[in-house]
Structures are given as C-alpha cells and as structure tokens.
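All protein chains but one are shown at their positions in the complex.
Order of writing sets the labels: A and B. Residues in every chain begin at 1.
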Amino acid sequence: MNLTLRVWRQAGPAAAGQFVEYPVRDISTEMSFLEMLDVVNEQLTEQGDAPIAFDHDCREGICGMCSLMIDGVAHGPMQATTTCQLHMRSFRDGDSITVEPWRAQAFPVLRDLCVDRTAFDRIVQAGGFVSITTGNAPDGNAIAIPKPDADAAMDAAACIGCGACVAACPNGSASLFTAAKISHLGHLPQGQPERYRRALRMVAQMDLETFGGCTLFGECQAACPKEISIDTIARMNRDYIFGAAFEQEESRAGGAG
Amino acid sequence: MDLISNIPSGPIDKKWESHKFDMKLVNPANKRKYHVLVVGSGLAGASAAATMSELGYQVSCFCFQDSPRRAHSIAAQGGINAAKNYQNDGDSVQRLFYDTVKGGDFRAREANVYRLAEISVNIIDQCVAQGVPFAREYGGLLANRSFGGAQVSRTFYARGQTGQQLLLGAYQALEKEIAKGGVRMYTRTEMLDLIVVDGQARGIVTRNLVSGAMETHLADAVVLATGGYGNVFYLSTNARGSNTTAIWRAYKRGAAFGNPCYTQIHPTCIPQSGDYQSKLTLMSESLRNDGRVWVPQSPGEKRPPHQIPEAERDYYLERKYPSFGNLSPRDIASRAAKEACDSGRGVGPGGLGVYLDFRDAINRVGRDKIEERYGNLFQMYQRITDEDPYAVPMRIYPAVHYTMGGLWVDYNLMSTIPGLHVLGEANFSDHGANRLGASALMQGLADGYFVIPYTIGHYLASRKFAPVAPDHPEVRATERAVEERLRRLVGIPGKRTVQSFHRELGKVMWDKCGMARDAEGLQRAVSQIQGLREEFWENVNVPGSGAELNQSLEQAGRVADFLELGELMCRDALHREESCGGHFRTEHQTADGEALRNDEQFTYVAAWEHAGDGQAPILNKEPLTFENVHLATRSYK
Partner (left out) sequence: MPTPDEARSPASRVRRFWDSSVGKKVVMAVTGIIGIGFVLGHMAGNLQMFKGAGAAQAMHDYAVLLRSTGGLLYVMRGILVGAIVLHVTAALQLTARNRAARPVPYAKRTPQVSTLASRTMRYGGVLLMAFIVFHIADMTLGIGVPGFRHLDPYNNLRNGFTRWWAVLFYVLAMLSLGFHLFHGAWASLRTLGARRPSAAPLHRNMAVAIAVVTAAGLVAVPIAAVLGLFRDDMPVSEAMSTARAGAPGITPAGAAAIGTASAAASVPRA
C-alpha cells in the first residue's frame, strides 16, 4: 500500500518545528507502524536526509518507550495497543497519516517525535514505592493477600509509563499515571503504612511538573495501552482527601540515641 | 591470564554462608566515601544500585533509555523460580540447584548455581515486601506455575508480565534512593568505554544521547549490568536497543569473555513475516502446556491445517520425546523445529514455521478455559499475525532469546579487571550452556540484591584507592579513543545504512552460528564477518553529527561492536568440538540426532582474552568440577 505521512520534524528542544510530508510506497500490511517508519528512515538516509527520530525499544508493547500521536489518537487507532504493536493493516491504501509527538509542557520535545518523560520518574520519586530496604523482608506468605486485592493491584501495576494518558488528555493531565501507581500500592497491605503520605506527595509532584488537572474526560483510559481504568483516579482522590484531612504533620523532633 | 574463580572452600551448602563471614566489611561511615558506577538499570542494575545506595555507597546509575523502568528485563513474561516448596511437591534448594546444573548441560559453576538457588527464596520475600503483585490463590497465598525442565511447580508469576512487575519493584527501590540522594541517575546516557587506571576499573566514558556530549565518570568500582547480546543476530526477542557495547568495550580493555557461543534459541516465537521485520516476538513457554506442536507428514504440503487429517500430521515432539513431549527443554524443542523445517515440512511463508495447535485442548477443556489461561497471549498473536489462534493453529518458530555467555566473573562477580563487576545476563552467568525458563529473572535479582552488595564491600575494603585525576593519562587516552571512534563513524562517506549491515550480520550469524553449527560454516562465517566489518568501516552511511540526538550514530556504534563480537562467537563455537545445551555442532550428535557432549575435553569455561585488534583472541580455560552433581547425559525421552 501507498501512504502519505505528515510528520512533525524538530531539530532540537529549542528549535522551531514543522510538518513535513513524505510519500511512502509499497508498505506491507504486515508491518508494524514502527517498521514502516524504519523503512522511511532507510530511504531518508539513502537520500542523504536526516532520518526521523522516534523513541522505541522492546517493540512488543511492554517497555513503554514508543509513543506517537497518530492521526490525533495516542498510539493510533487500535484499542489497547502501543504504537509498536499497531500494524499497517489498520490503515488503508492512499491514507494520509499525521504523526506528532506527545504534546505537553511537562514532556518537552527533544527531537522530532522524541519527548522527555522524566517527569514521570520524578512523580515516582515523590512516593511511588514502599520504603523498605533490601534484606529484612518477612516470608512472602507471611501476609495473606486476598486474590481480588492482588488482582486489582496488578490491574493498576500494568501501567507501562508511556505517557499516552497525558498525550490524550485535553488537559495534559498525568492523573491516570499517578493514580495507577497509587492504586497499585494502595491495594496491597505492604503499601498501607505510606498510603496517604504517598498520595499527598505524588499529587504535589504531579502539580509541580506542570501537568494539567483531571476533568474526567475519560480520554486517558481510552488511550491507555494497558486499559487502566479511571477508577484509579477516584481512588487517588479518595486517598488524597483522606490524607489532606487526617495525615499527621511529620514530627520534626530528632536527637541522637 | 589467570582465571581465579575465588570459590570458597567447604561443603557446597556452607560456601556462601562462610564467604559472607570471611569477606571484609566497609564501616558504615566510610561507605559514603566510595563511589560505584552501575551501568544498566534492568533487574540486576536497578536492584544493585538501589541496594548499594541503601547501604550508604554513593552510586551513579546509567541507562540508554529515557527511564530506568524501560530496561529489557521488563519484557520477561513467564515467571521467576524460587525453591520455596510452597506447593509441598518436594522442591528444595538442592533440587533447584540440580535442575539448573542439569538444564545447563553441566557447563555451569556448581558453587554459583548453589548460591543462586539459596538466594532464590529471599528474592520472593523481598519482592513481595516491595509490593510486587504476584499471582495469589483465593486463600491469599502465593500461586505457582510449572515451567519446562522441572518436575516441581516453583515458578512465581504476575500474569504474563512477571519481568515487568519485578523490574518495577526494583525501579521503585531505585527511585526511592534517587529521591534520597544516594543514587544519581543518568538516563539517555550510553557507556562507550571503560577507564582502567593502574589495572583497576575506575570509570567510564559516556555519551549523552540527547546533546551528544561526552562525559567522563570516575569512581572506585564499576558494575556492568547491561544485559545480553542476542541482537548480534539482528532478529531476536531482545529490545531493539539491547546491545553489547558496554561489555565489549570492557572485553577490549582486558576483561575475559566467557562462553560467547552459548545462545538460547526460544522455540515459541512468532515467525518472521518479511525482510523489513525488526524484531521477533516471544510467545510464553507456558503455551506448550496445552498446545501440541506438529508439522505435516509430507514435505511441500499445501493444504490449510484443518484439512490435514490426523494420520498425516507429525507430532514430532511427542514422537521423539515421549516422556516430556511438548514440554521438552527449549534447546531441544528449538532444534526439533529446525529439523522439521529443514526437511521441507515447515509451514507458513518460506516454510519457516511449525504449528502449535490448541484444537485438542479446546475440545478437552473448552474455549473458555483456554481463554482464561492464555487470553492475553492469544490476543497478542492475533494482533501481530491477524489470524485467530482459536480457529487455526498458531505458527511458531524458534528465535534468539538469551545469551548464556558474557563477561567471565569470579564467585564475587568480578571480572578479570579488578573493580569491574558484571551482573545478570551480561556475565557468563550461572546457566551453563542452556538456561531454564524463569531463571533469568532469578539470576538478575540475586546478583543485584543479594550478591554484589556484599562482594563490592569486600573489594573496596581490600584495596587502597588513590583519587584519579580527570587529566590522568589513561583517562585522557580513553576519552580520545571514544571521540576518535565517533568522529570516524560520522565521517565515513559511505552508502549503506547501518541497519543493512546489521541485517546482513544477523543473517550470517543465524545461518552459521544459530541453532546448528558446523566447522565449515563457522569458518566461513568468520571470514564473512571480517569482510563485512571492513566494508562497514568504509561504506557505512551515518547521517548527522555527534553533537545532537542521533539515533543512527547510536546504532552504528552498537553494530560496529556486534561485528567484532560475532566473530568471537563463531571462533568460540568453532573451538568447542562438542554439542552442549544451546551450542549444537552437527558433527557431534548421537545416532538419533541428540547433542553429544565431550566431558573429557570440554568441561571448562572458555574465557577469551582480547589480544589486540586484528589479532586472534587468546583462549583461557577455567576447568569445571562437579562434586555435588553427577555428570550425566541429559535425557528428556
């Protein structure tokens, strides 16, 4: 099949970008979207042009590195699918496809279609963990965890941190990402001691990173390649409200023993 | 070169215990004076960086991805083994140890494997405490599943995303330490060389992949946890970015490379569909619990699978290995598939595929049950191939999946360069010549959480560390070498793309150094690779400059290293005149086509030493002794 690509090209973080059109010939429907871009890049390189920079790694839908706004939809038209798992059979011969990077203040463009998503790491740094050190863990079966709780935790923990939720949200909100981590740990007994502190701190960091607020459009849930539910956001808010109301101020008392 | 394995004396079940006591310690107040570089942020790297920071060391951690959470450990599906014996089915440390040594075809170091089996139980506890959502039974206790090569149920899992969940656990621990200030994280940063000063690993040279800036990081010790090199085959189940550069640069600076030819080829991957294909996708081994593998009896069969009557199907695994059947170990199942295809009975495009048929299982337990067990895998298959595996059999074919070889390390996980430690898939590992399913995750985390935190202290406490000046001649020389190489790469006025070289190398490796190898093919491969390497340095086309985000340049550097590694792999495969595990030499097989080991001559680790560019590498041998496991012919019949 033959296609026309309209791709965002931007030389660097500070450079101005623009769309460039590329005619693409003889694409197999069996190709993934990224393999199609590989073919384009091979051609560009042979012509002496700069290939299109795009992020990718595992190409099996789990690392969360690939992105791309394809015709206005994060990760393209197929539900519950990352761009690397999107195949060209989802398109028709003669289609014109617009390809843009994730767009958010918190995700600055590095080059072409690559963006900087380290804001997500900083949100996790604010509290997306259980504060234990290696080596002092009790037996794995010491605390029984009801299967439904373990399953609910796993549903939320499936997040791959790709940023599609931010990209798809009309507000550029990172609520689904943040809420998924809060829900994952909040469903487990191991996450309880820090549950409310975690919610307070992660939400605060999410705000500091200049993400937008949540209007519950539901776009994030639709874009999420792992189908994480916006129910997690209700849970995040509940933990946040509870924490804001009842979490004790941290003691500042110190002293050597 | 002396290969001193530093295996502690004493009975095998006391070695690690007594070694932990014998090792030197670093006083808590002194730990913060030591700086350790950890390259790689997968299971081994992230867990090592986090744990060493918890102990008080200053740690810098590097990854080429945009976040440490993306390391390729994330793609592991099936599970992680641990000798917990929660199922009361007779598992024990001893049994996991035995299964692993046997599964590795008796080419692993006993003491390391025993330690791995001992530590396996701590890993599960640690991960549960971190909040890893392992699968649970309704009673609230941990669930287990079975995996190939074992007769007990010891595999812990989190749906089909065990690697992801374990990595997120380690990643969260790492982020916790970053927030505390114990770890400095460098993302989108690639290590391009190792700095060795006075014979000790003291730093690395990196390239910032966004700005292109070269940076030098000096420290007291270096830990490489950079994964395997399966991408030398171009097509593999590895992530596209997975590469050998870190360990290859270390090899060229004096670290011995152990058993480079040991490659694991996973039997159940989705076959290639065209030349443009960029990677192969694994379908979990667990599918073989219910799927039956077959090919048509007659070569050149044109009928669609459902029209082929039962009598004209060859369920070759069940036929050849009646006791293990479809659950034979990976190396054996892969080779059998290749044999079937080589005899012209392969199915699908190019005849490179065999059927994995769920018809009987669906008839037996019903479609619902199959959907419940494998729904996500079936969906993934459907997405990639556009075929409905509930209606037509899956087509599968073996693909490169894991490399058992890697940098040689002693019992302390230190390479032949003092101060350079190597963890996880990057070292020559505890798996011998073949790795059992669900053991890679176990090894990565064992190394990172429970081995290196002890042994790094021993190393640091055993030596004096004079500060290395940034303008030390060795530092400058290494920086210059890296700059020179990058300049050369972007300066070649060539025509061919990096990818085309990589693809061609992969084809040579797959044809000559893949599932079945022979002397003639390997010799030819060595000269083909040498020729390809020469052409690469004259005719590669790397657009852009080194001072910007330049993915072609990143790839060019990696492929240049693969072009050297590929040759070493072929040389290693050529020298090892036996068949063992993932290494199958067609000259060495039994009458019915099984691997034929040569324990007399080859019960050793081949540790290759770099002798200079253009020179043949030097072979060093670490003899393997088996005192606790009886050397036997592996049989799964």
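Basically, a residue touches a chain if its C-beta (ideal position, glycine included) is under 8 Å from a C-beta of that chain, and two chains touch if they have at least 3 such contacts.
These numbers were taken from a predicted model, which means no experiment stands behind them.
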item	value
Contacts of the hidden chain among displayed chains	A
Candidate in contact with the missing chain, chosen from A:29, A:90 or A:171	A:171
Contact with the hidden chain (one of A:113, A:152, A:165 or A:185)	A:152
Contacting the left-out chain in the complete assembly, out of A:71, A:95, A:139 or A:194	A:71
Omitted-chain contact residue, chosen from A:36, A:137 or A:206	A:206
Where the unshown chain meets chain A, residue by residue	6, 8, 19, 69, 71-73, 98, 100, 103-106, 119, 122, 125-126, 152, 168, 170-173, 200-201, 203-219, 221-223, 229-231, 233-241, 244
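Throughout what follows, only the chains that are shown with their structure count from here on.
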item	value
Touching residues on chain B, where the partner in the complex is chain A	47, 50-51, 54, 65-72, 74-75, 84, 86, 122, 124-131, 133-142, 158-159, 161, 164-165, 168, 171-173, 175-176, 178-179, 185, 187, 210, 237, 239-241, 273-274, 276-279, 281-282, 380, 383-384, 386, 449-450, 453, 495, 497, 499-500, 541, 543-544, 548-549, 551-552
Interfacial residue positions of chain A with respect to chain B in the complex	11-12, 28, 30-32, 34-35, 38-39, 42, 44-46, 48-51, 53, 55-65, 78, 81, 85, 87, 89, 110-111, 114, 116-118, 120-121, 124-126, 128-135, 137-141, 143-147, 150-151, 153-154, 157-158, 160-161, 184-185, 187-188, 190-191
